[in-house]
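A short worksheet on the structure shown next.
All protein chains but one are shown in place.
Up next is chain A:
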Amino acid sequence: MTDPPFDLAARLGALLFVSGEPVERAELIDHLGCNETELDAALATLRERGLGLGLVLIEHSGAYQLATAPSLAELVEAFLGLDRPARLSAAALETLAIVAYRQPVTRAEIEAIRGVDSSAALQTLIARGLVEPVGRLPTVGQPIQYGTTVQFLQAFGLASLEELPELPPEISERLLDADAR
């Protein structure tokens, strides 16, 4: 039996299938011997084909990973005998929302919005692997900036941060204003 010729999307799929972790664009380009545009096209093709396998393509800060379709979660959990993780507290969820929309964001910035100390909520999110330090603000004290993880996308069944529900327009504008300042 001879193998059918595999296109770029198929080869990309093989790499993402065996990799348990998100694979960086640069690494994919290196191993597949393609350019950025070709990779984007292959990713789009794979995204479509994945649905036929019950899989989605997750994108997190320029890295890609295959995961089961969020709507199949119940089936997968029953099959693997998984327990649902405990629900997040309201404080943790608010903090997570702020990190998700405002990332990278410092603890002080989170607390400015919430108006209360948020270190415990932040620690919970870090412990659950939903939030991680992503850098430091180049100001006095170099405060740590936080961002969401690929596990956050998995946990909430998001293919990428772009799938986050949109904020009301007046709020987005205000956030842009705040960024400009």
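Just so it is clear, a residue touches a chain if its C-beta (ideal position, glycine included) is under 8 Å from a C-beta of that chain, and two chains touch if they have at least 3 such contacts; residues count from 1.
Just so we're on the same page, contacts and distances are computed from a predicted model.
Taken from the listed names "WD40-like Beta Propeller Repeat", "Adenylyltransferase and sulfurtransferase MOCS3 2", "Permease prefix domain 1-containing protein" or "Segregation and condensation protein A", the protein name that UniProt assigns to the chain not shown is "Segregation and condensation protein A". Checked against the full complex, the candidates A:10, A:63 or A:88 give a single residue touching the omitted chain, namely A:88. The residue touching the chain not shown here, chosen from A:33, A:81, A:138 or A:168, is A:168. Of the candidate positions A:19, A:45, A:61 or A:103, contact with the hidden chain is made by A:19.
Touching the missing chain, out of A:28, A:58 or A:131, is residue A:58. Residues of chain A that touch the chain left out of view are 17-21, 56, 58, 65-71, 73-74, 76-77, 80, 84, 87-88, 90, 93-94, 96-98, 100-101, 112-115, 153-158, 164-165, 167-168, 170-171, 174-175.
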